[in-house]
Structure formats: structure tokens, C-alpha cells
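Missing here: one protein chain of the complex. Every other protein chain is in place.
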């Protein structure tokens, strides 16, 4: 059973953290992963940096630019992750844009993911249909869960369709926006979280975008299975470095 | 008999000098006239300054601008010339553009000219036809000779027409150009001077434009009755002031 | 009574050719030939083909919906701003360059204020491979920099006029001086309906295509050739002459001429010739001009380089004197505001000259079913810096 599915079965609200591979320094990737696990995080999204991350806000974009500048590539990432499963056991997801994967070769990319112990992928610009028609079988062959996004604007019909072809969790974007652009949730979000909860989907939902502290984490996980923090953590890395990961996670959970 | 006609009957080549009234200083007008006569000049053209002297080059234009700035007006000029005939006996001509005369009233202007002892007018932008149809009788009433220009481009037919309505001399522009733009005469000019001489016009010709020293004065008067110097004299006034008029005239005549 | 020119080259008592003898052969050659040449089928054909394929005529007659709503009347804009080079000026320069060629000239001179006429002249000279010299006041060179750059790109020589107010009037003086100095091979392409006869008439006839088009376009859109009002700004008056031309003697159509009041009629810094001018001679023509009581030509002022001229063409002097046209003076401020308004309401950035015309709607109330045709004589690209500075955008 995939580590993601296992984790989702645990009876707790999950905290998932996003960070950009090769940031702040090229060799920080595994350190950050290890420190996150040690701090009690449930799941990690490893950002494969992209030159033109159009679903991301300035914070993550800046970290991607830095990481690329540091020399991060798909090849290098797999190299760094070669032994990660010797020390880390929580689910690891690669989050990245489609073009670098396409250039690597989608099948080759998936194969490498399996080899190093990646459990799933989040590819914001790979549409559900294209995935379904062209890549689903490859992902499955290598035991990878592909995670799709929904937003407050996604129609019920489409949510059900996405639920039907998902086999891990649904990435519930808190509000239609790029990463890092919200602070705090209002009535609209609560209403949306509730609406989705009421749909009783087969896949659990994890909320992303706009979570930055304990308060928003609690709000987000009131109706959902878990929450993902990205920009706030990347900012913390920028300001406090890889050794203080613990502080950040503690501040979210308590 | 008009002083101009009298002068033209003298058996000599005539030197006529142009200067701008009220230049360099507002009250220099009569001084310049007196000094010119004393230096042996045969005829004087008193420039009535105009804001937009489009047949004049930079030297005369600058002197006009200065004179206007000094406060020169038609009224003021007539005022200055009120007693000029007490001291000066050579022919005096006013050279000016038509608009200031029009505003003064053409008849009034002519009347004043007669009163102060002006003998003729040169108005570059008053065309022959308009003069003939509208103003000839007024000029004649006040005993004024109107002087017309011809250029190397003027057709023979038109020269004969201009000759027919002239009653003093013809102002022969040495080459088609604004004042002050030539230095020295070439074959084309000589050929032109000769051609006009051969036409045996009833009015004598006086050459203007481009005469600046003894050499050009001699060339110009080889075929013509006289020559007019403008820019070169105005430059001399600018550099040497009204007291040194004598030097200039001497340099031309010897 | 006709408001057009008579055989002697006069509109009423205005016009004529008050030129130094040095210009006589040139002007006379033109006078004797211009009507004949313009009537030649080969001339007509070449002129019309260039207007269509090169200039982009007909220029649209655009119903300005949002502007009309704002002023509760029916406003049509004659889009001369869409012409090649961005103003009505090119209609005239196309005509004159064809004229110059047929007169055997191989050197062209021009004066320019806003630079539009300079650009239009440089353009047709490039098109025909003829040398081009443009005189432009030093002040105008500074305030219409984009057009100076364009003239250079087109291979023209731009010579600054340094005398007087260093604007259009002085550039015209310099051009005339050049023509005096080059009497044989040079044609002077005057940029407006000014100068000695036959220029005002020739330029008006080249610009007349504007009203010719208005007639058929309005017929198509409104079922009538006749608007209730024609509106145009008047610098020298060429875009206005083109707009009025075919309606001059049709008194069903009201004519409005807009002049530049600068800082205000009584401010001493103005270019509103009809109010401030008197009869006199400027640049070879008897017309209305701003002058001292002593007959010296006054230095005009307008924020708009194309209207910064102390005279108007003799056609307009006559339209004023006879009362055929209503003259309205618009200040810098009013014009700038009207210009920005057009940007915001219609997505069209007008030349500041044209903005003066547009300000008519704040000055005069039209009836809801009045049809007002306004000549949008040029686009505002040349004026961007002025607008930006003015509005601190």
C-alpha cells in the first residue's frame, strides 16, 4: 500500500509541508526533509523548481529561481533522494510543472520516482484529461499517486469526476489564487470547505494555499483531512535556515 | 525733380548704403545718415525694422530685432527724421515690409514720407500688380518713387513691364537670395549684369545683395549705375559703431 | 455669394500674393500650372491611388457613442488620425509632391510646427526619392521630439529656426528664405492653407477629400449628406478647410472653427487670431493676424505646436469676417482636459491640436438630434510627453 494512502488512514489531521528542492542551498534538500519528519510533519511536497511557475506567488517563485541558480535539476534531485528512504518514512510527493517532466521523459521520470521512494506527484499544469488519456497507466505502473486540485470555482460535476480518477487525496485550493496570496480565511472559505465535506467524496481532501499559522491550519482542517503549508514555510527557511524547521512546525501545531 | 532722379543723372557710379533705423541704438538713425553723407555716400536706404523680414538674412534680421527692441516704430522714425533735411541733401529711401505701412495707413505713411523729405520707398513684399492697381496714385501724389526688384530669374517680359512702371531706378538683386548670403560674384552674375545692361532699359539699375567690399562694388558697377550695400555695413555698425562710418565707406570706394 | 476663392486669388478681401520679387517666378509658375496639373487624369489617378493604398483613405467617419452620450448629441469623428503618419497633413503633401514632380523640381523644403507636416513631407520625399529640408522652430523641436526623430529616420534634414518666437511662424520665415535662395530646383511644400496664392487654394483642394468623404459616409450612416455642424481646429486652417470645403456654400451646414486661446484670450499668451487679430500681411497673404498696432507680428502662444501661429489662412479670415463660421477660442487647459476625456471615453489619444476642437462640447450645447462632425485631425503620439507632464500621469 502506498505510503500516502496509509497516512491518510491515520486518525488525525495531517500537516503537509511544501518546500523547494535545492533551497536555500543546493544540498539542503534532504536535510529539510529529515528535519521536517523529525518535527512531526505528516507528509512532504518536494518542489521541483521551474523557471516559470505560473501557479505560484512571489515567495515560491523566488525560491525556485534561487534553486535553479543553485543548479537544481530533475537529475540532481533524484541523485539527492537516492538514499532518502534510509532515513525518512513519511510520504514524499514531488510537486512540479509538467515541462521538466516531459523533457526528462514522463515514464523515465516516474520510474526514477519509484526508485528513490517517491509516493506521488502534484503537477498543477497537467490537466486531468491529458493525464487520464496519456499518463495514468504509466503513473500506476510505477505506483505513483497523482494528486489533482480543486478550487472554489470547480463545478460539482467536475469534482466528482476528479474524485473518480483520484486514488489518494484531493488537493483543495482554499481560494482561487496563486500560492502565498491569502492571509486568513473568511466565510466564503468556510462555506466552501463545508460544501466539499458534504459531498462525501471517496478521496479525502487536503487544503492548500493560504495556510500560514496555527489558526489557519485549524480552520482548514476543521472540515478537511489535512492542510498543506508552502509559502509560509519557504519564508521561514529564507529567514531562519534549515536548522530551525522545528520552530516552524511547532508554531503551526500548537 | 525728385532727389533720386537728380542723383541718377550724375555722371558717376553711385554708392547706396542700407542700414536699419534705430540701430545699434534708438537715436542713432540721424547720426548714421549724417555720417554716411559726410563719408561720400550717394544715397541711403533707411530700413524700417519688421518682426518677420523674410527677404533678409541673419545680419539684417538681427539688427531689425534689436531696433524693434530699442523701440523703433514708424511713428518714431518719422519723428527722428523730422529735421533731417536741415542737414542732409542726398536721396533718402525707406526700405521696409508692407504690413507696418498698411497698419499705419498707406496714404498717411506716404504723406509723412513727403513731410520729412523721403524720396522713395522699397517694399520687397508689395508686388508690382498690387502697387499698380491700388497704390501708384498715392505714391505719386506724395512725390515718392517706388523701387522694384528684379532677379536673375525675372523674365525679360517682366523686366520690361517693371521698367515701364518704374520712374527712378530698378533694384537689381545680384543673385536670387536673401540679403547677406553671397560673397563675391561669379560668371553667372557677370553674364546677368551684362544681359540686363544690354536691354537698354529706361530706368538705370542699381545692384544690391552681395556687395561687401571694393572688389564687389567695382564688379557690380561695371555694367550698372550703382550698388547698394546692406549687410556688410550693418555688420560694420555692429562691430565699430556709428562713429566709424567713414572707414567703411572709404574701404568700399578705394 | 461664394465662400470659395475668386479668379484673382482672393476670398472676399483676403488672400493674394504679397511676395518679394525673388519668389515671383516660383509662385507664378505654380499659379499658372496648379489647376491644369490637378485636372490631368494621370495626376488624379496617381493622387487617388496613393491616398487609398498608401495613406489608407477613406478615413473612417466614426460615431463616438460614449462621447455622444456624455454630451447628449450625435458626434461623428472624422478619423484623420488614422492616416499614414498620423494626421491630415499627408493629404496635402501627397498632392504637392506629385505637383513638384510634374514641375520638374528635385529639392523640397517645408516648415513645420507640430512636426506633422514635416513628417508628412519627409515621408512623401522618401517615397519619391527626393531631397527634403524641414525648418522647425527651436521650441517646437523640443516639444515635439518624436516627430523630429521620425523626420530623421525618413532621411530629412531638420533645420532649427532660431529667430523670433522660435515656433511655426519663424520656421515659415526660414523656409521662405530658403526658397528665395533656391529659386529654380526647389518646391516649397507649405503645410497649411496659408502663404501666397495659389497655396491656400491648392492646399484646400488637396484637403477637400475630407469633406468629400464626409458627404458619402454621412449619407450612408444618417441618410443625409449634411451634418448640422462641422467642427475643426484652426492653426493655419488646412484640416478645417478640408472639412468645410464641399459645404462652404451650403448654409444648411453650420461651421465652427476652433482657435487656441493659450492661457486665455486676455492673458497675452494666446494664438486666437480671430479675436486678437487684424487685417494684415503675413507670409505672403492678406489675412487676419495678430500684430501690434504698429504692424509687427505678435509672437503667439499655444500649448499646441500646430496651432501656435499668429495668422489664419485667408479662407478662414473671410469665413470670420462674413460670419459664415462661428469662431470659438479654447484654452490650453480646456483642450488638455478634452483630450484626456477622449482617451478615457473612446480609446483614442488625440493630437493636442484636435483636442482643442474636442473642447467645443464644453463650450456649446448641441441638441440631442444634432449631427456634429468633428475633424480628429491627428493622433496624439507626438504629444504623449506633454499630456503626461500636464496630468502628472
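To keep things simple, chains are lettered A, B and C as they appear, and every chain counts its residues starting from 1.
In the analysis below, contacts are C-beta pairs under 8 Å (C-beta built on N, C-alpha and C of every residue); 3 or more make two chains touch, one makes a residue touch a chain.
Model, not experiment: these values are computed from the prediction.
Chemist: Identify the visible chains that the left-out chain touches across the whole complex.
Modeler: Spelled out, the missing chain touches these shown chains: A, C.
Chemist: Any idea which of A:30, A:68, A:197 or A:253 touches the chain not displayed?
Modeler: Considering all chains, including the one not shown, the answer is A:68.
Chemist: May I ask which residue of A:78, A:98, A:169 or A:217 touches the chain that does not appear here?
Modeler: Hidden-chain contact among the options goes to A:98.
Chemist: Give the residue, chosen from C:41, C:347 or C:368, that touches the chain omitted from the document.
Modeler: Of these options, the touching residue for the absent chain is C:347.
Chemist: Pick out which of C:17, C:30, C:87 or C:124 touches the chain that's been left out of the picture.
Modeler: C:124
Chemist: Going by the touch rule given at the top, which residues of chain C touch the chain that is not shown?
Modeler: Output for chain C: 52-54, 56, 59-63, 66, 79, 81-84, 86, 122-127, 129, 146, 149-150, 152-155, 340, 343-349, 380-381, 384-385, 387-388, 393.
Chemist: What residues on chain A make contact with the chain left out of this view?
Modeler: Given the touch definition above, chain A has residues 50-55, 57-58, 61, 65, 68, 73-75, 97-104, 124-128, 130, 148-151, 153-155, 158, 173, 176-178, 181 touching the missing chain.
Assume only the chains that are shown with their structure count from here on.
Chemist: As a test of understanding: of all chains, whose mean C-alpha position lies farthest from that of chain A?
Modeler: The chain lying farthest from chain A is B.
Chemist: Suppose each chain is reduced to the average of its Cα coordinates; what separation in Å results between chain A and chain C?
Modeler: So the centroids are 66 Å from each other.
Chemist: Between chain B and chain C, what is the separation of their C-alpha centroids in Å?
Modeler: The mean C-alpha positions of chain B and chain C differ by 37 Å.
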